[in-house]
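Only a single protein chain was left out; the remaining protein chains are all shown in position.
Naming follows writing order (A, B and C), and every chain is counted from residue 1.
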Amino acid sequence: MEDKTSVNSPNNAWGRWGPEDEAGALNLIGAAQVKRAAGLVRTGEVIRLAQPLSHKTPVPRHRSGLQHFMGRDGGDYAAGARRPGGFQFAEDTVIMPLHIGTHIDALCHAWCEEKMFNGYRETTMRSTSGATRLGVEKMPPAFTRGLLIDLVELRGRPMQPGEVISREDLQACLAVAGLGIEPGDAVLLHTGWLQAQAGNTDIDFNSEPGIDHAAGFWLAQQDVAIIGADNFAVEVLPFAEGTVFPVHQCVIRDFGIPLLEGLMLEPLVRTGRKEFLFVGAALPIVGATGSPLTPLAVL
Amino acid sequence: MEDKTSVNSPNNAWGRWGPEDEAGALNLIGAAQVKRAAGLVRTGEVIRLAQPLSHKTPVPRHRSGLQHFMGRDGGDYAAGARRPGGFQFAEDTVIMPLHIGTHIDALCHAWCEEKMFNGYRETTMRSTSGATRLGVEKMPPAFTRGLLIDLVELRGRPMQPGEVISREDLQACLAVAGLGIEPGDAVLLHTGWLQAQAGNTDIDFNSEPGIDHAAGFWLAQQDVAIIGADNFAVEVLPFAEGTVFPVHQCVIRDFGIPLLEGLMLEPLVRTGRKEFLFVGAALPIVGATGSPLTPLAVL
Amino acid sequence: MEDKTSVNSPNNAWGRWGPEDEAGALNLIGAAQVKRAAGLVRTGEVIRLAQPLSHKTPVPRHRSGLQHFMGRDGGDYAAGARRPGGFQFAEDTVIMPLHIGTHIDALCHAWCEEKMFNGYRETTMRSTSGATRLGVEKMPPAFTRGLLIDLVELRGRPMQPGEVISREDLQACLAVAGLGIEPGDAVLLHTGWLQAQAGNTDIDFNSEPGIDHAAGFWLAQQDVAIIGADNFAVEVLPFAEGTVFPVHQCVIRDFGIPLLEGLMLEPLVRTGRKEFLFVGAALPIVGATGSPLTPLAVL
Partner (left out) sequence: MEDKTSVNSPNNAWGRWGPEDEAGALNLIGAAQVKRAAGLVRTGEVIRLAQPLSHKTPVPRHRSGLQHFMGRDGGDYAAGARRPGGFQFAEDTVIMPLHIGTHIDALCHAWCEEKMFNGYRETTMRSTSGATRLGVEKMPPAFTRGLLIDLVELRGRPMQPGEVISREDLQACLAVAGLGIEPGDAVLLHTGWLQAQAGNTDIDFNSEPGIDHAAGFWLAQQDVAIIGADNFAVEVLPFAEGTVFPVHQCVIRDFGIPLLEGLMLEPLVRTGRKEFLFVGAALPIVGATGSPLTPLAVL
């Protein structure tokens, strides 16, 4: 597999970090980015950007929700369970789809034409093994500068289902904040969508605000390491006519940039901080296509 | 519930942060601790301290291991699955006991005499709801100073199953490193146990090196926020005669300090750094007694 | 526990089959009933009375549906999986709530006043063990005379949600068919409800036709061994004012008669046969409160 750097082949990042690379754009977070990000900590406030995970966590209809089972609990003792030496404990198990709540898409989550990011073939991923290439356990943790791009602030209202975030929208937000994207940044998009679904027990997952292909491509050209949003798919739904998940195909498959979906951004938005230390580390589930996680903004 | 500070009641921390507190010793990580911890980043190296999660991740016999199922994978496309607009994707589900691999014990995980930390009753935790008090979703993320206490270095060899880490051992390690514990620290103990189990398909989970009650009590008195180790239960197994999980009872139940078990410490040990930024954030699974996570050491 | 036979204590069957009995009314199926039932086979037609089980099988909102995962499938081979000696195979796993589709309620499924059928205490059933008394594995298989009681035929139309099947309705159906209930019979009630839900993706499980308390009590007095129906709970929903699942309490808890819910009766109805050999055997899941099964009518 020949090296095709972004200079020579602007349409993808295959080969940019070598033919055996499985980390993709997370390679853009080097020691310099880590150190710079640590230097952004000023007030010492730590904000969790994750939704609670329970059977109430919304999932689209084709997925089952989370199930949480107590294998041993307080009720068992109330009913007379033995307490050796007075000791009591409880334990539990979850059944959990991996693209639930606040989660990251591994680079094996989406592809086309039988090939995943960096040219890995779809046949490397089977029922028996999961993904032997680009599994979520291959993703380095992200400890980098986070940028909040607040479309709600720009629009002066929550975005509507189906409303596009364009490249110009992103640039306008950054200009207002006086910030520019730098390589390795985690860019977090605030659309207001998740907040607007609060209490909705029949969420329409087929219609949401998000970026279009041009906006995704532009972010990829800026060498961002992660793109996150407070929606279900980062990209606008429904897609532009004649396309299917075009941002997933461009960003994940072509450029190796993981998407961070279902972010809970309101507590961060309320602080007014647009630049911060971002920390996100997936569970290292071998061969998985994604993972729930608890990303942090440290102010 | 009256306030019983550690000054007035040195035997526990119940009431120390108010009668409704569910965060326990993680309260000891305030803005000052966060800022100071961020300042420890020097080289920009980020180290994951988590074991890979798969059906091979060792669990004791009374627990089932992790199961990972592909709901849609590359093989399905190889067999002819439809690709609308060329788009392909994969998704998956795990069945996962929450005390598996590298995981944190929530404060509702262990107790005695029908009462959990801060006096919450065991009857607050049922099959139907999980833990309504002290669930893992109530644990603030830990972003704080991490200290590596290297017992393997002290002994000059990996510790043996059943071998005690005493208070004096902890103090000796700290003295060698020229470090002192400060309130809010995450203390990580390197015993060599996990490393020694590599390739062992029939691990004895009933015998391992770890701290005894006196060492746990001393750490609690130092106001540590988290105690972690590269073993299964942090504390020494088997227990001292006549006791059952005495460290769990003292540390979790009396002092509200979460235990971080199953750490993968070798990569950190190899760097020689004993003081670093520690970051750990559990999955916010509502009512859960623990959570796998991917803790980071940032150097 | 003293013997309280139905003669002396007509309000329940506790003690009727001894203080340690866990089989309840299934005890009424003795060798004579089995032989007589076998003699009902005339045409040799065998009809399955079970709904298909899949993620589409309807469940009320508080339960998760069935999940079916392929651990190894044809797609894996299409993607290149190894075929030692040419051999290929597939295997799979289900996550299945036990009260789904066509299923039987074990005698530990419903109770009141802390006591289950035959006086067993609720504390015999815990998270750690399941039901140590009256679990579904304690239910003998049912091989007995089946009687179809066709309320749709009686009414001349499918029954409506909330419509009561009274004792008089049962008697009227039997009179038309020229049949009488005998001890040990499996009585199957055709309401038309399940058929009416075909294609409904938002079934209201809180409103359905079914028997009221008087009808249930009368059936119990006739010494039936099983009561089944083509609805969700056998009994009418909503309940009579001031009661909660009164038929479950009377039939299961007081008389030890298992309920067979979610029957698919249309194919049997179409044959016109009202009396037949009924066969039903639950999965012997230790400590379970119920089990899906595939009951048969043999004509």
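The rule is short, and it goes like this: a residue touches a chain if its C-beta (ideal position, glycine included) is under 8 Å from a C-beta of that chain, and two chains touch if they have at least 3 such contacts.
Keep in mind that what you see is a predicted model, and the values were worked out from it rather than measured.
Peer 1: I'd like the shown chains that the missing chain touches, ordered by label.
Peer 2: Contacts of the omitted chain with visible chains: A, B, C.
Peer 1: Taking the entire complex into account, which one of C:Met125, C:Ile181 or C:Ile211 touches the absent chain?
Peer 2: C:Met125
Peer 1: Spell out the interface residues on chain A facing the chain that's missing from view.
Peer 2: Answer for chain A: residues 67, 69-71, 73-81, 93, 95, 127 touch the chain left out.
Peer 1: Given the full complex, what residues of chain C touch the hidden partner chain?
Peer 2: Considering the whole complex, chain C reaches the absent chain at 30-35, 38-39, 41-46, 48, 50-54, 56, 63-64, 66, 68-71, 73-75, 77-78, 83-99, 108-114, 121-127, 130-131, 137, 140-141, 143, 242-245, 248-249, 277, 279, 281-290, 292-296, 298.
Peer 1: Write the list of chain B residues that the hidden chain touches.
Peer 2: These residues touch the chain not displayed: 55, 64-65, 67, 70-73, 75-76, 79-81, 95, 122-123, 125-128.
Everything below uses one rule, namely that only the chains that are shown with their structure count from here on.
Peer 1: So the centre of each chain is just the mean of its C-alpha atoms; given that, what is the distance between chain A and chain C in Å?
Peer 2: 46
Peer 1: Which integer distance in Å separates the CA centroid of chain A from that of chain B?
Peer 2: 25
Peer 1: For chain C, give me the residues that contact two or more of the other chains.
Peer 2: 67, 70-71, 73, 75-76, 79-81, 95, 127
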